[in-house]
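One structure, pasted below without further comment.
All protein chains but one are shown at their positions in the complex.
So, subunit A:
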Amino acid sequence: MSILENKSWSDENSSYVNVSIHKMDIDSSVASASHQSTSFVEDALEALKEISEFYTQNTLECRRGLRTKIEKRSIALNENFLASFEKVKNAVNILHDNVNSLNTAVVSMSSQLKDTKIDTQNLIELTKRLQLERKNVCNQQLLADAYSKAFQLNPSEVGVLRSNVVTLEFFKALRKTQNISNNCRVLMQTGHQTSALSLMEQISTHQQMAMEVLYRWSQLNCKDIESTATGPLLVLAMEVLQDRPVLFKYVLEEYCTVRQAAIAQRFIDALAANNSNDTSLKTFSKDIRQYINNMLSWLIDHVPMERKYLTYLLKNCDKLNVDEEIATCMSSITESLCSPLASRVESVLHMNENPIDIYGVASSLKFYLQIVIKTVPIGQLCQTIEELHKTMECVFLNKLQNLVRDTLLERIEAPPLDLSPSPGIGQLLNILRQVLSVAAVTEDKQEDTSMIVSCVLEPLLQAINLSASRLTPLDMAVYRLNCLHNIHETLKQYQYVEDKLEKLQAHMTAQIETVSTEQANYLVTHLNLEDIQTILRGQGANIPLSQIQGMEAENLINFLSKLESMLVMPDSIAVPQIGYLKNPLHLNKIRRQSNEVISAVYKQLYDHVHDPTNEYDDPSSLMPRTPQLVYQILVNDEKPS
């Protein structure tokens, strides 16, 4: 109904659209009043409906009973309600119990949770602590790692050091031990003596062991310096071992022994005829100079090689005097070569008698010695070569002296009639030439040349003196002049014999003077000048010369005519021995010197003859030629006009 009313109201509203605002307020208050009445109506309706169910007949009885009935009904309803409510109450009770138990459970849960929470907190704290601890431990580990890196060897390195195989790793490990011990030293300086000492002790044990391993390995392998695999390792080993002087020394000694044997073996192999190839040195043994030269050149080829290896071996050693070590070692390595060399060179002495060959050998030895001494400055090898050289030189001089003596004894007899040099002289000079031709290849030959020349020259000159001493002075002078000239001609081709040449020249000058004196005397005799000369020398009295017996013009003519023929043929008058002179220069000199004497006498006589006090008639026709002219013809060798 209210809806209808509302509908009608809304219809009304709609029918009265333009009603004022006052009217709308009224409407709303009406509506609310109507609404209240509506709900009251509804309740009544409901109650009536309810009554209608059991009030079926409208009878008095019923009307009377209605009330009871309603009350009964209400009681029943309440009872019903009570019973129902009882159930609800029970259910609520159960619910209450449940809730209670739930509550208990929740409370216990919550207490448990509380406990757990506390536990968890502890755990977290623990974790935190542990984490911190872990961090520390990590740090400590880092430190420990660094520490062990700085102060400890790792097991593999120890293994490498202990194994007997030397490799590059070995040296790496060894270098590490060195670093560690250096670190230990730093550690010690920073105040950690105890730990540093114990570490050091530890590391030095390792080092010691490694050194021993290295030492044994080096000793075993030092023979293989030439191999490319072992060589570099050996170099490293020597570098390391130089810190252990004793071990270093032992290894070097072992090396020297091994190389010594090796080079000696190779030398002997080279000497022996091993193959059909004619490479062996012995094949030349027929020619001793070639043989010795080959031996020595083998030495100067191979000895520097040893030096090269040795230098290579010690190239990294910087803590000792490498040059000194090398010198000592080279001396020791080459020691083994001495005896085979010496025995072979000495055997040459027995094979050969020829002093020229022996001199060749001696000068080869000297030559090669100068080369060898550069690679092996000290030691037996040079000493041996030097001794051999000295021996050779001695033997050579001996043999040369013997040869000279024998030749002189056999060949230098009395001088031949033509006063030419004995054949032995030529032979000796030939020997001298041959020896000097060998000398030409050696260094510092001045001494050698002088010695050799003296060795031949002195006995030769003595022999010439001896053989000539039986001759007449003139023969002797000519003979010696010829011999001396021969020697002089030979020697003047050589260097370093100036003193000998000077001596020979002086000897020759003396002989030339002797011969010229003889020749002058001969001329004086043959020109009948003797008396004239004597008178001229003794002249001093006041008697005119022409009055003196022997000085008359007739007498002078005797001399002057002879002189005249001599002026035409200046060479006509001469002692016979002059013809035997081999050197025309000597002959000329002698002629000039003797003619000078004659020319001087002529001048003297000319002056006297032209001196009016001597009372010669017509001096110009007696002695028409001026002394100057005579001098020119006789001394300056000009033809008379």
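We adopt the following convention: a contact is a pair of C-beta atoms (placed from the backbone, for glycine too) under 8 Å apart; a residue touches a chain by one contact, two chains touch by 3 or more; residues count from 1.
In the analysis below, contacts and distances are computed from a predicted model.
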item: Undisplayed chain, where the name is taken from the UniProt record, one of "SKP1-like protein", "Ras-related protein Rab-14", "Large ribosomal subunit protein uL4m" or "SAM-dependent MTase RsmB/NOP-type domain-containing protein"; value: "Ras-related protein Rab-14"
item: Chain not shown: contacting residue from A:T59, A:S156, A:Q208 or A:Q505; value: A:Q505
item: Residue among A:L174, A:M476, A:L491 or A:I633 touching the omitted chain; value: A:M476
item: Listed residues A:N465, A:T534 or A:S565, member touching the removed chain; value: A:N465
item: Residues of subunit A in contact with the chain not shown; value: 461-462, 464-466, 468-469, 471-473, 476-477, 498-499, 502-503, 505-507, 509-514, 517, 589, 593, 596
